[in-house]
Each structure stands twice: as structure tokens, then as C-alpha cells.
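Take a look at the following structure, please.
A single protein chain has been omitted; all remaining protein chains appear in their positions.
Chain IDs A, B, C, D and E follow the sequence of writing; residue 1 opens each chain.
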Amino acid sequence: MRFDEAYSGNVFIGSSHDFTTSRVVLYGMPMDWTASFRPGSRLGPARIREASLVHEEYSHYLRRDLSEIQYFDAGDIPLAFGNPQRSLEQISVFVQQLLSYEKIPFGIGGEHLVTWPIVKEIYTKYPDLVVLHFDAHADLREDYEGEVYSHATPMRKIAERIGGENLYQFGIRSMTREEATYAEEAGIHFYPFAVIEPLKQIIPTIKDRPVYVSIDIDVLDPAFAPGTGTPDSGGITSQEMFTVIHTLAAAELQIVGADLVEVAPAYDPTEQTVVLAGKMIREMLLGLFV
Amino acid sequence: MRFDEAYSGNVFIGSSHDFTTSRVVLYGMPMDWTASFRPGSRLGPARIREASLVHEEYSHYLRRDLSEIQYFDAGDIPLAFGNPQRSLEQISVFVQQLLSYEKIPFGIGGEHLVTWPIVKEIYTKYPDLVVLHFDAHADLREDYEGEVYSHATPMRKIAERIGGENLYQFGIRSMTREEATYAEEAGIHFYPFAVIEPLKQIIPTIKDRPVYVSIDIDVLDPAFAPGTGTPDSGGITSQEMFTVIHTLAAAELQIVGADLVEVAPAYDPTEQTVVLAGKMIREMLLGLFV
Amino acid sequence: MRFDEAYSGNVFIGSSHDFTTSRVVLYGMPMDWTASFRPGSRLGPARIREASLVHEEYSHYLRRDLSEIQYFDAGDIPLAFGNPQRSLEQISVFVQQLLSYEKIPFGIGGEHLVTWPIVKEIYTKYPDLVVLHFDAHADLREDYEGEVYSHATPMRKIAERIGGENLYQFGIRSMTREEATYAEEAGIHFYPFAVIEPLKQIIPTIKDRPVYVSIDIDVLDPAFAPGTGTPDSGGITSQEMFTVIHTLAAAELQIVGADLVEVAPAYDPTEQTVVLAGKMIREMLLGLFV
Amino acid sequence: MRFDEAYSGNVFIGSSHDFTTSRVVLYGMPMDWTASFRPGSRLGPARIREASLVHEEYSHYLRRDLSEIQYFDAGDIPLAFGNPQRSLEQISVFVQQLLSYEKIPFGIGGEHLVTWPIVKEIYTKYPDLVVLHFDAHADLREDYEGEVYSHATPMRKIAERIGGENLYQFGIRSMTREEATYAEEAGIHFYPFAVIEPLKQIIPTIKDRPVYVSIDIDVLDPAFAPGTGTPDSGGITSQEMFTVIHTLAAAELQIVGADLVEVAPAYDPTEQTVVLAGKMIREMLLGLFV
Amino acid sequence: MRFDEAYSGNVFIGSSHDFTTSRVVLYGMPMDWTASFRPGSRLGPARIREASLVHEEYSHYLRRDLSEIQYFDAGDIPLAFGNPQRSLEQISVFVQQLLSYEKIPFGIGGEHLVTWPIVKEIYTKYPDLVVLHFDAHADLREDYEGEVYSHATPMRKIAERIGGENLYQFGIRSMTREEATYAEEAGIHFYPFAVIEPLKQIIPTIKDRPVYVSIDIDVLDPAFAPGTGTPDSGGITSQEMFTVIHTLAAAELQIVGADLVEVAPAYDPTEQTVVLAGKMIREMLLGLFV
Partner (left out) sequence: MRFDEAYSGNVFIGSSHDFTTSRVVLYGMPMDWTASFRPGSRLGPARIREASLVHEEYSHYLRRDLSEIQYFDAGDIPLAFGNPQRSLEQISVFVQQLLSYEKIPFGIGGEHLVTWPIVKEIYTKYPDLVVLHFDAHADLREDYEGEVYSHATPMRKIAERIGGENLYQFGIRSMTREEATYAEEAGIHFYPFAVIEPLKQIIPTIKDRPVYVSIDIDVLDPAFAPGTGTPDSGGITSQEMFTVIHTLAAAELQIVGADLVEVAPAYDPTEQTVVLAGKMIREMLLGLFV
């Protein structure tokens, strides 16, 4: 035993111990520095891992077991407490390295702003990238209270970088009029309220392209996922969320990265949100990257 | 700055500062004196206002923004702590004055008994009044433990005043046999369990009449609205509730008053109920009174 | 007043005071000794009774009132704290006696392992027994961490005793691959994910046989029933659960026993789970045994 | 086994099964109907019993074990929900019967108003009665919002019945000026803020008289007993409370009755208040009545 | 009734309705924008007012009643959400106006940074100002993560402005070595850990000078005041806090302003912190400004 390697720590169920042979790398981004209403998503990754113990490693939906795939839980990226700018750079560096090892990054937030550096790096590798975004909020603001790097702006940054026509937004039910206008002008594939139907329709059109999947837990109704920073009523159910994942799985897309963000355990006294998030991650690990 | 006017306090998002030019007046009725099982709805109005910050002022459902309408949040009516009789009179006086200014009253409870003095006053102005009531409970008892003014009796008082045939009850799933019998005998339009279908059917029949809308948050399932005094499982979803509001909006009825009652923050640790209530109020402000 | 009988205690609404004339006997099994993830179901029966006060004794679904039937709430069986083996024997003895008095046992858990001694006793009386099992988990493990008597094994014990072909499992969405294989090999009627459709289909085939109904509250989604030990997202709604009960009621089966298990109040800060469980028990009392 | 006696229920640790041979009878009064600020003490007795499991039956303070004394936990008196007047009568009847059996009543509240009927009955038997009252509040109001029977009035009723000079109040730190004036005029032995010193001083003066002890849990600081209806900061510590009990024990007074009231579990998320109350009851059982 | 004045809102008990004749003005500063560990103090003022209902207006400690003094609760200052710089300016303007009306400002936080603009304004009026600071933290950092305006810096700003020798710090138990060094070098009267003894000693030396009192609720131990953003164990008790206030009251100092800050209701599930804060405010109102 080497003590500097002794830390088994808190890993997601079924994680391999071998980074080298793993294709997908799971990692946490414990950052909530720009949250305005209810911070706390920085503890999301840790709590989701702890609660993952409640799940079996086998999914009867997909008839597959985590022991059959190889994925590595790298733990949380150490981020500069309270400093968004530096944290984003740290995420960039981390993802660059993952990509240089030919790994598929699967990130757990943390606030949604973390998606920006990830997509930026992946886009460099895959200029033909498509981003599928599931969320209650459009996240298309130019700035929030004067701040360009905010939990309210990542999809704007992404749309500007990869082109609005390569961004697909599902389930959006909260936005300003300016964001709605921008979505239209930028040519974003914008599907307010609905999720499953538009997803099924657009899948054939992205079949041959690299795809990044970003899920904000608040696309679900607060009844199913209360533990989040900016809850918005009127969302989808957990069964619908699993239908989304299984639809993506059945489509056999080329998924080159994914994230699940905005789980805030402080507002999750029953642990139902972290339990749900853990099951989503298991289904994504088993379904999206095979 | 005049200090006796300094209190900006805790107002619902998008409230105008001008009472005179506002058509709709939002006000709280912080009263839970007759609650038997779980009191606490007296804090509903304050908490809904606080949490309204999580919402945008723009609704993409209705493609309208609170800045486009004029409504005034008058705060909470000061009510006599622990004294139902006097509190009801204070509500009566308040609503009378609103009506004398030609304002549309939009009240936030507090317990459901508050609806009785409001409807009584509005009925004086609009003798042709129709009341649409959305609730898990019939609230048709003659008395509760000998008390005529109780959270279990307001709809009985209203039916007796305006005539049972002018009362429409939707989603009711908890009642005594006596209440069910009374509903039938009094000619109430009584729709147990169902909400949206019967609502769509009756709308054409009330098109030309003044309408009052009273929503008890417990018409929703406790999964969506746990923060309430007498939860009853088996209710509607938040999406169905928005369909109700948008159905009313699309019908362009002459709505002369509304309320949302029975939000009890003490049983809402995730804040999902006050978040939902805030969004319902935004949609009602934007949809019902235009 | 005899003081050794003075304890009215905490009884479910509408309980008769007369054991002799009651057909159904409700009883609690305050046991959670083998729970691994989140214990606490030992307090389920007490909290469900306390919260039953929120419900009317009348059901408009079934148009029947608890005053019209005769059932007796016998309170909680005194179980040996921390000792599974002895607790199971105590349940066995209790159920034997109930059966000797020709009573129908209706048990409230406690963890799911309590179902094993109940079914064992009932099977002795009704060798043609059919068991209907509603749950998120298959509970078909041979052992759990080497322990044969565990919350993860009761349905395996039951299948081995009554024959897999007499066991029907609905709504199962969490299991190991071994359990899935066993279900198939043992000839269990195994309906993963779905509940209502398969139930309707199999009802005609069990019409003339004695039926035991075992419901694990976690067959519902955690949105509706967060207060449970091993929550699993993706379950049914409360309306679907009432449809299950009312479907059973309408089928007029010969139901010889029932249980509702795994309500864990510690994870139920809003009380929505105990409120739901109380309503389920009322509907079952009014619907299943008439 | 007789099923109408089957209910072992939820009893305080170490309770005898034999009413006849028990000298002290413990009983709950689940009533909080007149609480204004934070109701919930009706669940105090049940929760204190449940949590009593955490304690040993042996006290090293007193070097005595509950197995050495005979006391009987009679459970909760069934009280008329929401009806103070009838509930008080039910308590009166219960206590009368206890006294007719020569038992010492030891009651658990519930709100403090329950002390009134108990003392009234005991005073009939012991006209020389002394009442020791430990509380943050004087409870000496003539009425509360016009109501004579309120949680704010029991000590006024008692002072008027037994004579102010037979009432000793310790630790009082919240009162109106009117109550302070009344305490003085009525000749009450009134010790604001202080507890242990005045108690030690007055003990010799009551040595030969029958004594009733009434403890409101809020005499402790909310740091030690947050779970109560009207918390008031600045109270005594748990160690000081045990010194009070052990001082009474050492004095070998003739204690003819006692109560512990106002434990409200809804405000006790850590269970520290019910744990403390349970230990106080054990120490009182072992120390006061020997 | 004028509706733009209708808002009685949520005021602290015993507030006068007349700004003009009031000497002391109570006001909230709902700001927590720079909190790093646990935000939420922006809701402190509102929750303290709501819970003030639990207290009598009479204090037996001081034998004085709020009806005997004149103070005015001006509600919360409307502050720019998420913008520290502008919020501080808004507080400055508000306090300037209060001072121009010859009112004594008594502020409720909000985070401790709010003390900076208040003291800055008061110092302009009273150049001989003494500041008494009660806190677990020194708040003497030059900056926090590069930010000069932070909850960790206000006392540094104040020391630099009014001179370290005019600042008295009591109860400090958390600081960096740099802060300890600065306290010494700047000539601050620095009393780590201890509170009452040093306070008594220095009072004679400040008798003839204008005094500002700033209390951070975390000077109390988390046992007494858990609801705060950066709790630190080892603090004083509630009785000691009242001794502080009553010592100040007995000294009859010329107190020209005061604040109570850092109450964060989200970490106060039992409400003991807001209850304590309310009682502190009552005692301060009754004792400090007479």
C-alpha cells in the first residue's frame, strides 16, 4: 500500500480502478461561485457519488452492467474556491488532458457555467460538434448583472462559438424575451417546453456528427428534482428523463462528451435528486458511449 | 425619500409602484387561525413573494412580460392575529375599497376561509357571478367541530350566497358523504377528480358572465405542492395546473377576481411549493386579466 | 375505566373498538433491522396512523365510508429490537393467531422482510395462494452480504415456498442480473417497469384463487413517496397507484391478506409519504376486502 | 394472546406491565389546541416515548434503576381533537380515577394548559398543596385574546384556586407587566431568571407539605430544548435542569404529582429535546417519588 | 385608506407608526452578496421580524416596555441584488438621511460588510466615534480573494478610517495570523475569546464619547445561534449576550447607532437564532438608547 494512493474516497458505483483502459472518465466540477438564488451545487458531485450506493450496477432497461464497460471516476477537479475565471481555466486544462488521452469526458456539476470550457475544448477537437441541451432555462443571456461568465450565459457563449445552428435546446420554459429573440436570430434549434418529440425528430439529422449532451437537472419538474439552484415548475418527469436517455442510447449516436449539472444537495432533504442523478449517470454510462 | 414610504419591502416581481394606474391589485391574507391539521399558511404570501425572484418577468407560454401590464402588490392586509371573525371583516373592508377604486382583487392566502369575504363583496358588485373552484377538498361542510367559519366551510357559505348552480368545483377528491350529497342537492357543478376536461366543457357556458377563480394549492398532488396544510395524494401535476391557467387565458373570460390559497411554507423545505405558486401567479397576472 | 385498557393510543382513522366483530385486522411491524442504506421504516406504522387524521373516513372513489365496514387496528406487534430472527417469529405467531380467529391480516411495515413470515403462514392456510407484488426492487436475492433474511430476499423465499409461477411482480425497475435470470428460470410472472396494464391482463387468470397483495411504497416514484429506505427514480404516480387499488377493488378478488411496507418517515420531511400511505390504506380497507 | 390487549405500543422505557402494583402512573396529554405561535406539542408524549429507547434504565446520578421501582405508562389519554373545554374535562376524569386508585399522576404534555385540571383535582385531595413551577413564561394572564383557557393562563387559574402564596415560580423570563404586577399582588413566590438558588432556599419551608412539580421544557434555553412552542432565549442549561431534579430528589419531599409539558417535536429536527425530556422523566421517576 | 400606504407588512413588535416622533429607526439590510461559505443572511431581517411575535413587548430584565419608547421599523432598504458596490452606496444614502433627521440608526443584517457604510456615515457626524465590535471573527483582512469589499474586511476598513485605537473587539476567536498582527500594530483594543470582563473594564474609558455597537450573531456559540454563515464553535452563551447588553444599558453610554448582523435563517431550522436575535433587539431597543 502506498499511502499517497490510499484514498479510495468516494467514487461512483462500478468505477474501474484503471484509468488507462477506461474509455469514459467521470469527474466532478465542485463550483457554484456565480449562483445567484440558491448556491450549493458545489456539493453535487460528492453527494451523487455517496448516494450511488443505493443503485444496482445492472440496468434492466439496457440489460447491461457497469462491470461490462470500463469507466473511471477521477473524483473532483480541484477548483479555486470563489474564483470563476480560474476555475474555468482549471476545467479547460483538465478536459484538454482527457482529450489528449483519447478519453470521453463525462462531467458532473456544479453550476451550468462549467459546460462552457468543456464544450470549448471539445469543439477544438470536433469542429463539426452538435450540442444537445436539456434545461428549464435558456442560459442565453449576454451577461448577468454585467458579468459575462455566469450560470445564465453558458449557452450564449457556446452558440457564439459553435454557431447557433449547431445547438439544440429542449424543454426550455424560463427565459427573458431577449433570450427568446436571440435564440431565433441565432438559428438555434429551440424547442420550448417539449423534449421527447423534438428529440426524436432531430436525431436522424445529427446521426453522423459528434454530439455533446448537456443536462441541467432542472429540466425535470421540482417534484422530481427539488435539489437545484433555480427550480422552475412545469418540467418533465423522471420517466420522461429516462426516455430521453434511452432514446439517445437507441440512436447509437457518436457521443463525445456529456455532463449533468446543477444538482444542489442543500435543497434535497429527501435525497431524491441525488438518487435520480445517480441513476441518470448509470444509464448514461451504460447507454451513451457504447 | 419619505421614511414612512421607504419600505420597498418584499414585493412580487414586476409590481408597479403606482396603485392608481394599476388594474389588478395583488394582496396577501396572512391568516391560518382555523387550520386544524398543520397551520402555517399565514406565511404563504411573504414566502411566495421572496421566492418570486427566481422567476423571469417574461412568460414564453403567453409571450407576454409583467412590464407590459400594470399590477400593484399592496402587501399583506394587517389581520387580527388569532381572531377569524375580525380578520374576515378586515378582508371585507379591504376588498370593498379595492372594488370602489375599480381594481381587480387578486388575493394570496392564507387559509381558504379568506375566499368567503372576498366573494361576498364581489358578489354584491356582480350578482351574476360565477365561481370556479379548484381544490382537493369540497370545503362544503356546514360547520367544523361546531364552527361555521372554518377552512372546511367557505364553499358552503359561497354556495348558499350565490346559489349552488353558480359554483363549479374541479379536482375534488376529499369530502364527507354529507358534502357529496349537499353538492348534488345544491345543484353545484361538481367535478370530482377531473379538472381540465370539465373545465373545457363548461367554459362556453360562462362566457358572458363575471368569473371569480379560487385555487387551493392542494388541488395539485403533494409531489408538486407538499407545502400545504391538508395534503391529499392523487392530485394533478404542475403541467396540468398550467394548462388550467392557459385554458382560462385562452378563453378570454371576464375574470373579476382571483385567489391562490393554502400555501404553507413550513412543509416546503425545498421551496418547490412557493416556487410553483409564484409561477402560477405570474401566469395568472399575465393571462387572466388582459 | 380499566387502566390496563386505557391506552387509546394512536390508531388509524375509523378503527372499530371491537376485535371480535372485525373482519380485517390492521397491525404494524416496526422493524428495520436489516436495512442497509437508510433505516427508519420501523417508525412507519406509527407515523402513518398519526397522519391518517388528515383524511376523511369517506372515499368518493369507492363511495364507501370506513364506518360501513368493520376493521380493527391492533397497533404494533412488539418486536425484538435489532433481532431479525426473533422478530420474524413474533410476526409468524401473531399472524397465526389472526388466522385462527378467521381474521384477514393487513400489515404495515417496517421493512419488506416482514412479508416473508406473513405469506408463509397464509400459504399454510391457502395452499393455492397467489402473491401480487408491487415494488421497485425484485427482492429476489438468494442472500445479501451472506444473510439469507434480508430486505433484499423476501420474494426469493416466497417464490421458493409457493412456487415462482404463483408470484406476480409489477413495476420492478431495480435488480441484479442474477435476479432477472432467477425470475425467468423460476417462472415468476415478471413485469418490469409496467404496472397497470399487466395487472389488468392477469386478473382474469387469478379470479378464483386466494390472493395476497404486497405493496412496497417505493414502487411509486420518489417524487410521490420520498420517505423510503431505498428510493429508485422512474416509478409510478400516486394516481396510478390508486388505479391499481381500484382495479383490484373492481375485480372483486378473494383477497386473504395484504401489506404496505418500507415507509421511512425520516426521509419524509413534508409528510407526503405518510399521507399517501394513509390514503392507500383507507382505499385498500374500503376496496379490497368487501 | 387477547387481541384487544395486544397493543404493546409505544411505552416509555422500563414501564411495568402491572397497573395495580405501580405507584406512579405516566400518561400523555396530546393537546395543543390553544397554542398560538407554533403548535405541535400534541406529538410530544409519543415522540418522547419513542426516543426513550436511547437511554439506559439505570441512572448513575441516582444509582438506581427503573427495574427497581414500579411505574406504569398508561399511554395517551384520548382527547377531543381541537376542543380545549372537553379535553380539560377528560384530563380531570382521568386524574380523578388515578387518585381514587391511590396512584401518583405524572403527566406529559401537550401544552401547559393541561396542568390546570390536574392541579385542580390534586388540590381537592391535598388542600395543603404547594405547586413548584419551572418555566420561561409566567402563564399568569387573566385571558389570552379573550380566552380564559389558554396556554398563557394556567398558573393564573392555579394561583386563584390554591392561593398565590402556595405557588412558586422559577426561571420566569417572559411576561407582561400585568403578569409581573399580579405575581406580586397575589403573593406568589416569584423568582425571575434564577432557578437553583431560590429552589434550595425555599425547600426547607415546604418540607412537610404535599408538592406538585410542573416543568415547562422552555425553562431551558432553546440551545438545549429547541423543540417547543414559544421558545425564549436566556434559559438554563441541561446540567442545571438535572441539578434541579436531583435537588428535589435529595430533599425527599412528598411529591404527589408532576408534569413535563410543551415539548413540540416539529421544531426538534435533531431530536435533542425529546432525548432531554426522556432523560428528565427517567431522573424524575427514579428520584422524586421514592 | 390609501393603498400606497396600505402595507403594514412585517414589522418588529412594538414599532411606532410615526417616523417623525421616533428617536430610533430600525431597518433591514437584506444583503449577502459577498458570503463565501453559507449565504442566506439576506433573509435575516424579514425572519427576525416575523418571529418577534413570540416575544412580549415588556422586558422584566429592564422593567421597561416597548410601548414606553418610540422607535420606528422602516422595513428593509431596497438593495441592488448581487451588487455589493451599489448596495453599500444605497445603505450610505439611507443612513445619511436618517442622520439628517436626527434619528439613531439601528440596522439588521445581512452580512457584516453592511457595517462599513453605516460607520463611515456616522463617523462623519461624530469624529470622536468609538466602535464596539462583538464577533467570532476579526474581520480585519485587507482583502478576501482579492476583493476589498467582503464580509471578511469591514473592521479593517473601519480601523483605517476611525483609527485602530477607537475600535474595541470582543470575543474574537477566528482570524489569520496576519489579522492578529494587524490588530496589534493598528492599536486596536483586541480582546480575543473574552467578552464581559474586558467590556466592563473599558466602559469607564469611553463614557463621554459617542459609541457605535456592532454585534455579529456568531459571537455566540453555534449551540445558541446556529443560523449564521460562518459558525465558529467555542462562543458565548445567550445569558452572556444578555449580560453584555444589560452591561451596556447600565453604563448609560451615548450610543449613536447599532447593528446586529449575520443571522442566516436557512441554517436555523428550529428558529432559535431568529428568536434570540429578536430578544436581543428588544433588549437593545429598551436598554441602549434611553
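Couple of notes before you dig in:
By definition in this document, contacts are C-beta pairs under 8 Å (C-beta built on N, C-alpha and C of every residue); 3 or more make two chains touch, one makes a residue touch a chain.
What you are looking at is a predicted structure, and each value in this text was computed from that prediction instead of being measured.
Every shown chain touched by the omitted chain in the complete complex is listed here: A, C, D, E.
Residue A:D76 is the one among A:D32, A:E56, A:D76 or A:E283 that touches the chain missing from this view.
Of the listed positions D:D18, D:E56 or D:E165, the one in contact with the omitted chain in the full complex is D:E56.
Touching the chain that is not shown, out of E:S59, E:S87, E:S174 or E:S214: E:S174 (per the contact rule at the top). Touching the omitted chain from chain E are residues 37-38, 172-177, 180, 192-193, 221-223, 226-227, 230-235, 267-269. Touching residues on chain D toward the chain that is not drawn are 53-58, 60-61, 65, 221, 223-224, 237-239, 242, 269-272, 275-276, 279-280.
Although one chain is not displayed, its contacts with chain C can still be listed: residues 36, 39, 81-83, 145, 266.
Criterion: only the chains that are shown with their structure count from here on.
The set of chains touching chain C and also touching chain D is given as B. Between A-E and A-B, more C-beta contact pairs are found at A-B. Relative to chain C, the most remote chain by averaged C-alpha coordinates is E.
The centroid of the Cα atoms in chain B and the matching centroid in chain E are 39 Å apart. Note: centroid distance chain B to chain D, computed from Cα atoms, is 42 Å. Residues of chain B in contact with at least two other chains: 53, 81, 221, 223, 269.
If you sketch which chains touch which, the pattern fits none of the simple shapes: not an open path, not a single ring, not a star, and not all-to-all. By the document's touch criterion, interfaces exist between A-B, A-C, A-E, B-C, B-D, B-E, C-D, D-E.
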